[in-house]
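Let me give you the structure first, and then I'll get to my questions.
Showing subunit A:
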Amino acid sequence: MSLVTVEGVTLSIGDTPVLNGVSLEIAPGEVLGLVGESGSGKSMTALSVLKLLPVGARVAGQIAFDGRDIIAASEREMVALRGDEIGMIFQEPMTALNPLMTIGDQVAETARIHTRVGRSEARALAKAMLERVGLPHDRIAHTRYPHELSGGQRQRVGIAMAVVLRPKLLIADEPTTALDVTTQAQILDLLRGLVRDEGMALMLITHDLAVVAGMADSIAVMDKGVVVERGTVLEVLQAPRNAYTKKLIAASTHVPVRQRGKQGGALLEVEGLCKDYALPRTSLFGPHETMRAVDHVSFTIKAGESVGLVGESGSGKSTLARAILGLETVTAGHVLLKGQAVHAAGRAAFATLRDMQMVFQDPYGSFDPRQKVGRLVAEPLHLLGSGAPKGAALEGRVDSALKAVGIEPGMADRYIHEFSGGQRQRIAIARALIIEPALIVLDEAVSAIDVSVRAQILDLLADLGDRLGHAYLFISHDLGVVRAITDRVLVMAGGKIVEAGPTADVLERPAHAYTKTLVAAAPRLAG
Partner candidate 1 sequence: QRTDVVVGLVLEPPHLDPTSNAAAAIDEVVYANVFEGLTRFGPNGDILPALAESWDVAEDGLTYRFMLHDGVTFHDGSAMTADDVVFSLDRARADDSVNAQKFLFADIAEVTAEDDTTVVVTLDQPNGNFLFNMAWGDAVIVAPESAETNTTDPVGTGPFRFADWRQGDSVTIERNPDYWGEPVQLERATFRFIADPTAAFAAMMAEDVDTFPVYPAPETLSILDADPRFEAIVGTTEGETILAMNNRREPLDDVRVREAIVHAIDRQEIIDGAMFGYGTPIGTHFAPHHPAYVDLLDLSAHDPQRSRELLAEAGVEGLTLSLALPPPVYARRGGEIIAAQLRAVGIETEIVNVEWAQWLEQVFGNGDFDLTVISHTEPLDIEIYGRDDYYFGYAAPSFLAIWDELNETLDPDARNALLGDLQRDIAENYVNVYLFQLAKAGVQNVDLEGMWVNAPTQATDLTGAYWAR
Partner candidate 2 sequence: MRVAPSLIIGAVLSLAFVVMALVSLVWTPFDVTALAVGNRLVPPGDAHWLGTDHFGRDIFSMILVGARTSIAVALVAVGVGMVIGVPLGLTAASRAGSWFDDLIMRGNDLVFAFPALIIAILITAIFGPGAINAIIAIGIFNIPVFARLTRGAALSLWTRDFILAARLAGKGRARISLEHILPNVSNTLLVQATIQFSLAILAEAGLAYVGLGAQPPVPSWGRMLAEAQTMIALAPHVALVPGLAIVSTVLGLNLFGDGLRDLFDPRLQRGPA
C-alpha cells in the first residue's frame, strides 16, 4: 500500500505546459529519488503534492495521499496536512528561513499551528528536534537568528521545521545543492537517519545521480515534464532502459579523452601570495582587524598544463584566482606570468592579461545583457590597445573564436538571453580564447550547468587544450570533474594549500586529513 500515489498529473502554468502525465508512488518508509535536469518539472511535481503551486497553475490528474484526494481537497484540509503530515525542505538555506524570527520560534511555529500545545511546550518540542538535527541549545542558542548560522546549520533548521511533527512524508527539494560536499554528506546522513528512525517516506529531489545512488530505494527520472523511467536504484542505474536515462548516466560519469599535452616551462609562478580582507573596525581609532583569505600560497603552472584547485566553500579559491589575474590587490607575495610580474605598479596587469583570461561560474551573469554577443566576445581585444583588429579583421577574429567553441558565427548579433546555458558557457570560453591566452582560469565553470551539457563543455575544454595548448587552472568543488580534466591538483583549506600532486594520486591516496574528508564526502556514482 503506497503512501503517495501520483497518477497522470498534468500541470500548466498560464499557457505553458509544465507537467505532462506524471505518475509515481512512494511507500511508507521508502526513499524515492526524483532526478532530472533543470526545468524538467521536479519541483513542480513536489509542489503539486502540497498544492503550493504558483498562481495561475492548473492541475489535472490524481494525487492521493494516505487515501485522501489531494486534488479535490480544500485549502483548509491542505493547511491541516502541510507541516503536520507532509513536511518539506527547500534548496536555498540562505533564503528559506525568515530572517526576523529566531530559529527556535520558527521550528516551534510548526508545532503551534497544528497542535494545541502552549508556547513553552512548543518550544520544548522545537528544542528537542533541533537537538535531534545536531543543533543542541548549548552550542547553538535557539534564540539566534538565521543570519547567525552557517549554510549547513540553516539547512538543519529547515529540516527540523519540516520534521518536528514527524510527518508521514518528507519532501526534500535539492536540499544539498547549495552546500559544499562535506556539509552535503552530513545533511544526507541526517536525512537518512530520520527516515530510518521515524519511518517516514522521503521524496528526495536532486539533479545529482550520485546523491540518489547513495540514498534512495527507488528512482524516478524526469524529462520535460514526464517521468521517463521508474524503478529501484539498482535497476535504473545498472540497467537503464530509457534512452534519456542512459544519456544522463553516461554524462554523469563522462571522462573526456585527453592526450597528455606537451608541457613547457613554467608559465605561472605564484610565490608566498597572501590576501587580507579588512573586517569592520571594532573600536573607533583602533586598527582594522583583518581576515586572511589567502595565506602564503605558492605553486607553479607549466605551459600547457591543466591544474585543478579544490576545497570547500570559503577556502579562498576565488580570491586566489582573482589575485592571480590581477583583479585584486595582494597583501604579500608575487605572481609572475611568463616571468612578468602581475602586480607591479602601473598598468602591469593590463600587459599580463593578454596571456591570461578567465571563465566564470554563472554563464548568464558574466555577460552584459545589453550587448550583442559579437561585441561581448570581442571585448578582451581591448587589451591589444591600438593594435586591436578593426572592421573585417575583428569580425574574423570573433567568427573564428565562436567557431572554435561550436557556435554558429551568424549568431554573433544576438543577445545573450537568446542562448541556452550550455551555449552561454561556450561563448564565455570563446571570449577567453579570442585573445589566445596562454592560461585560462575557470572558476566553477561547469558547476551551474546540467550534467549532459557539462559533459560537452568538458569535452570542448579538453579538445581545445589539446589543439591550442593553453594551460588551465580549473577551480571546482566537484572532485569528479577535477579528476576528469586535470593533470595535477591543489587542495585548499582555510586559505592555505594543504596538499598538491598529480590528480590521480591525491584523489586516490589523500595524505592530508582534510583531503581525506573531502574525498570521503564526495558522492560517487560508479562505485
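Inclusion criterion for the candidates: all candidates are chains of the complex that A comes from, given by their letters.
Keep this in mind: a residue touches a chain if its C-beta (ideal position, glycine included) is under 8 Å from a C-beta of that chain, and two chains touch if they have at least 3 such contacts; residues count from 1.
Because the structure is a prediction, the values reported are computed rather than measured.
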Among 1 or 2, which chain makes contact with subunit A in the assembled complex? 2
What part of subunit A is in contact with candidate 2 in the complex they form? 38-39, 322, 325, 327, 347, 349-350, 353, 357-358, 360-362, 365-371, 379-383, 417-418, 420-421, 431
